[in-house]
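With one protein chain removed, the remaining protein chains of the complex are shown where they sit.
On to subunit A.
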Amino acid sequence: MGVNTIHWFRKGLRLHDNPSLRDSIRGADTLRCIYILDPWFAGSSNVGINRWRFLLHCLEDLDASLRKLNSRLFVIRGQPTDVFPRLFKEWQINRLSYEYDSEPFGKERDAAIQKLANEAAVEVMVQISHTLYDLDKIIELNGGQPPLTYKRFQALINRMDAVELPAETITCEVIKKCATPIGDDHDDKFGVPSLEELGFETEGLTTAVWPGGETEALMRLERHLERKAWVANFERPRMNANSLLASPTGLSPYLRFGCLSCRLFYFKLSDLYRKVKKNSTPPLSLYGQLLWREFFYTTATNNPCFDKMDGNPVCVQIPWDRNPEALAKWAEGRTGFPWIDAIMSQLRQEGWIHHLARHAVACFLTRGDLWISWEEGMKVFEELLLDADWSVNAGSWMWLSCSSFFQQFFHCYCPVGFGRRTDPNGDYIRRYLPILRAYPAKYIYDPWNAPEEVQKAAKCIIGVHYPKPMVNHAEASRINIERMKQIYQQLSCYRGLGLLATVPANPTNGPSGSNVTGVNTGTSQGPGGSSEEQYVQEGTSRTGTQQLLHLISFHVLFTFEETSSITFLKTCFIPRVFKKR
């Protein structure tokens, strides 16, 4: 009997640098590339229209590329655990390939599929190509723990073996005689659905600012490198008003979906650098974007609670406020702060915002102004942001809300000042908040301060046509910095007066005292120092409620173990309702 193989696309939506697909084809008689439409975005079906549209573009592009190789893409509806046994039988499959997925949900799903494959005597071929490195090796190099600071991560990267070269692109030569049985009813049964078929309202939908697909990705890569070569400057680009707008050389969504191989990008960057800088060694900062992504994948891979505060060993337990009304205002761009609202508008319309814009809105929602949990912000980004995948999204939110990774919390992005300094003229605001278009630059960032005549002339009265600011920033940031300080002082057992020293610099600074939880003598005096110190030791943190047990002492961070009791994440999410075919 011949070898009938399935290649299962999840991420890695490309034909270049796809080693598991390449291996799958070797010696196979038939090949079917499938994509399973299932709640795929780990954790929820909370996916907005832009992300679905991007995905469908990717699938169409794959289908078109496969057509050139006399093959097709098979889009299959259902849950993988139901779909595979059926396909194994129907197509007489004896080989299955897919790209390794490092995320905890992905690993669990794949373990279940591996089991099914073993039972059906199907050979499974898996290769790493979504990350630069084998993440388990990085963790091993760090003594079995994921690195918790970016600096440590960089140090480990320096010691790793070189990144593997991208695999050769799948072409007719690679496919050779491997055939794909295509039925006449292929389009009906396995065609890429449209947005309408998925239940979306598409009337009034503007053209995608970020078109999906491998073809587009590779084109953008070329442009990106061209621009870098022309500038001949590999330094971090200075932020200006233009940087806020979607760039035709932006690559992050393509990396997330795997339309662009991170390894290809890595090597092309290295080659370009060597060419322009005459063979000197590229510094790590050249790969900033790729390494941050790698860092968050590494910290997340063994932590199924990575996207939560509760039960997450690397997350500081912060008493965030529960306030659905305030959250909605933020998510819908109705905060009354034009800078914040414009950013959230761009996000909702286009699916991408500059990373400094992300810092601004994330800070505003969490530790800066609203004191709302980062988990809520993460969910909104998950819905709207094209390049937000589970690990990177959760990790970034924890970072930006100072919930992890030993971040200093003193720098707060002002929702007025930061925007004003970035784009003094306010064109970005005018573009995404047309209601404020007629405001002069002087008042466009804080229109509530504009005199009545100015507001009337701009035909936009604050409180009527555009909301009043939902918080008093000075007051809110004052309260919040105090809250963060309270929390970090308890965590680090720091008893001094400085703000900076409350945040420990790295995990190797062990706790100095035993007073994070526990010893409840009540009569002990503090070891000298201020009565504040005595006060904090004696009067607080002694209830021993469950929550205290989650306070991170650095012992806990060091003894962080792989959770063996991964709760089986049943794929019981409410999938989008598909229109019946």
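As a convention for this text, a contact is a pair of C-beta atoms (placed from the backbone, for glycine too) under 8 Å apart; a residue touches a chain by one contact, two chains touch by 3 or more; residues count from 1.
Note that contacts and distances are computed from a predicted model.
**Q** Write down which listed name, "PRELI domain-containing protein 1, mitochondrial-like", "Glutathione S-transferase", "F-box domain-containing protein" or "LOW QUALITY PROTEIN: protein transport protein Sec24C", is the UniProt protein name of the chain that is not shown.
**A** The UniProt record for the chain left out of view names it "F-box domain-containing protein".
**Q** Would you mind spotting which of A:2, A:199, A:248 or A:288 touches the chain that isn't drawn?
**A** Final answer for the missing-chain contact: A:288.
**Q** With the missing chain put back, one of A:418, A:439, A:466 or A:488 would touch it. Which one?
**A** In the complete complex, the chain left out is touched by residue A:418.
**Q** May I ask which residue of A:373, A:455 or A:492 touches the chain that does not appear here?
**A** A:373
**Q** Out of A:358, A:379 or A:430, which touches the unshown chain?
**A** A:358
**Q** Looking at A:29, A:222, A:271 or A:475, which makes contact with the chain not pictured?
**A** Of the listed residues, the one touching the omitted chain is A:475.
**Q** Just the residue numbers, please: which parts of subunit A touch the chain that's not shown?
**A** Looking at subunit A, the ones touching the missing chain are residues 150-151, 235-236, 239, 252, 283, 285, 288-289, 292-293, 295-296, 309-310, 317, 319-323, 355, 358-359, 371, 373, 387, 392, 395-396, 399-400, 407-408, 410-414, 417-418, 421, 449, 474-475, 477-479, 481-483, 486, 497-501, 511, 514, 516-523, 530-532, 534-535, 538-549, 553, 555-556.
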